[in-house]
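Only one structure is covered here, and it is reproduced in the block below.
Of the protein chains in this complex, one is absent; all others appear in place.
Order as written gives the chain letters A and B; numbering starts at 1 within each chain.
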Amino acid sequence: MSATASIEGRAFGDHLLLALVILLSIVMIAPVLWVIGLSLKDNTELMADPNSVFHAPYTLKNYINTVGTSSVFIWVRNSIIVSGGLTLGTLILSSLAGYGFARLNFPGRDVLFVIVLFGLAVPEQAVLVARHQIFSMLKFHNTYQGLILPGLSAPFGVFLMTQYFKAIPKELDEAAMLDNASRLRIFWKVLLPLTLPAQATLGIFTFLGAWNDYFWPLISATRKDMFTLTVGMASTQTNFAQSEGIGFLMAQAVFAGAPILIVYLFFQKYIVTAVSGAAVR
Amino acid sequence: MTADIEIRNVSKQFGAMTVLDHLSLSIRAREFIVFLGPSGCGKSTLLRMIAGLEAVDSGEIAINNERIDHLPPGKRGIAMVFQSYALYPHMTVRDNMAFGLANIGVPGKVIEARINEAARILEMPHLLDRKPGQLSGGQRQRVAIGRAIVKEPKAFLFDEPLSNLDAALRTRTRIELAQLHQRLQSTMIFVTHDQVEAMTLADRIVVMNNRKIDQIGTPMEIYERPATKFVAGFVGAPAMNFVDATLDRSGKNATARFADGISVQTEIASSQLTDDNYTFGIRSEDVRIVAAGQGNADGVVDVLERLGERTLIYARLGDGQQIVGSDAGNSRVAVGDRIGLAFDGQKSHLFNETGRAWHAREA
Partner (left out) sequence: MVDRLATSPTATLAVGVRAPTADIYAPQWRNFIFVAPFLFFFTTLLLFPLLWGMWLSFHKADTFSSGNFVGLGNYARLYHDKVFLQSIWNTFYFALLTVPTLALIGLFLALCLNRRTRTAAVLRTLFFSSSVLSVTIVTLIWRIVFIPNVGLLSTIYGWFGATAPAFISDPSLAMIGIAIATIWWCIGLPMMLFLSALQQIPQDIYEAAALDNANRWQTLRSITLPSIKRTFILVIIIQIVLQFQLFGQAWLMTRGGPNNLTKPIVLYIYDTAFRRWDLGLGAAASEILFILILVAAMAQYLVTRSRGDQA
């Protein structure tokens, strides 16, 4: 009797949890579907009846307009250059420094590493004002180096690579030393190939972060032709109501969001690892 | 290629802790030397100092009369096999072996020839294009040895290389290592905490304990005439019996008396001994099982261990002291039996408070 009751209770609880998860899933998906729906609708029809989203006719006109707006391609190009440059730079600097901190000894190493760790706790906003002023003096605003260089100072990559190098058995270095390999050769031929998973994680994480970054590009790139995609899209958003129409804006959002979501589906494992790692440190 | 190795007065500290305290040791060319000792005795540290992986705090190490302790590891002309093998995971077996040779500019043709020769010796030509991850533990072990062989080093260093293998493979590899030494005629230094490996492989064993060398000698010297109580207890299974004894030094040879009136006539000269209180030591195979009342002492059997060719008898004396004796493989003794124990005076040992040992005069 009581056994049956508990099984029924369990089934009821399961259904309740399931319903909640489904509800949350709908909250996650519905806005995106809504946006995709709007992006496929003609603006005048939409203004007349919002419910027209749910039925034909659908049109690709908004996407054609998006692609036809030359600025979007310039912004995409800028984003690729900035994110790619920052990713490459971060991988090189972090690998070298990670190897240095994990494997080599030099005067003041431990103190320096603590200072670098402290850098993890410094929020971007605490350095922004001064950085902006320095870049003004160097005339770096509205240049690619102006958008790339600040990201190279972030300590997370160094922290990640140091941890990763430390996890590789020291005997490998020692065996290579007995094989008469120099420090540089050990780094390049023996250890670096073993850090590929960490390189992938850090690379994707850095690229994604740079691609989505909004604050620094907003204050550094003030010329329209130097906007990144994120800033450029935000700039068209500002004149929301009187703009080319909601469908057009939504097509832009889909156009900008879809590639990132596709990349996410492919590299999910690395992205989740990196984001969680960056958060916990 | 082979070489003698000279270690002079070497010390090592880690922070405030002394790991090695003024050690000296001469290793002859073509010798198979085993560093034997419990973990933490400094044997691996000493090996790594020869390899150049640990700095020498004081003292000197020379190979063929040339000091090497100021040279980096790669310039010492030695090869090392690590406990974890330390194969480069992303390189094929061939590349693992070629790496060290390429680093010193050996021509490709020569590298190729040496790799093939090593692969032939170790019976692994079919493994050359695999990566370490695709190999079994035993195969990785061979690759690690192969990587050492191709360098044609002045000396081979082995850091507990068998400890990651299962029991059967360990025995086989031990024999192969002995054959390899025969074949290469190279100086080899082998670190282990396993006394069977030490006894079976070594020309000479260096027994280390507590920052020092306790004894250097051939396996049988170590076994039969251990220099200290530590060596006596560490080498041999089951461990040597130790009993507190007072000595009667009135005769030519000393007589050891135990707590409840048991006495054993040793063949150790009284004249060498200065004190009255010693520890009496005897190995289990030197304690014969006889009928009660017939031996030096009587005891009650606690436990039997049948090993096949012999039976170990754990007997308890009147005062509670346990003694391990040895009987034939088909011994009829049963647990609870009252038996006699006959001690072989010729094979008795005495140890003083500092652990120093005295043995019977050599026959």
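Observations on the model:
Assume a contact is a pair of C-beta atoms (placed from the backbone, for glycine too) under 8 Å apart; a residue touches a chain by one contact, two chains touch by 3 or more.
The model shown is predicted, which means the values in this text are computed figures rather than measured ones.
Residue A:97 is the one among A:40, A:72 or A:97 that touches the chain not shown.
Mapped onto chain B, the footprint of the missing chain covers residues 8, 52-57, 60, 62, 65, 67, 69-73.
Residues touching the missing chain, restricted to chain A, are 6, 10, 13, 17, 20-21, 24-25, 27-32, 34-35, 38, 46-47, 50-51, 53, 92-94, 96-97, 99-101, 104-107, 109, 112, 115-116, 119-134, 136-137, 149-150, 152-155, 158, 177, 183, 187, 208, 211-212, 214-215, 219, 229-231, 233-234, 237, 240, 246, 249-250, 252-253, 256-257, 260-261, 263-265, 268, 271-272, 275-276, 279-281 (touch as defined at the top).
Criterion: only the chains that are shown with their structure count from here on.
Averaged C-alpha coordinates give centres for chain A and chain B that are 58 Å from one another.
Partner chain B is touched in their complex by these residues of chain A: 169, 171-172, 174-181, 185, 189-190, 193-194.
The residues of chain B lying in touch with chain A in their complex are 51-53, 72-75, 78-80, 82-84, 86-90, 99-100, 103-104, 147, 151.
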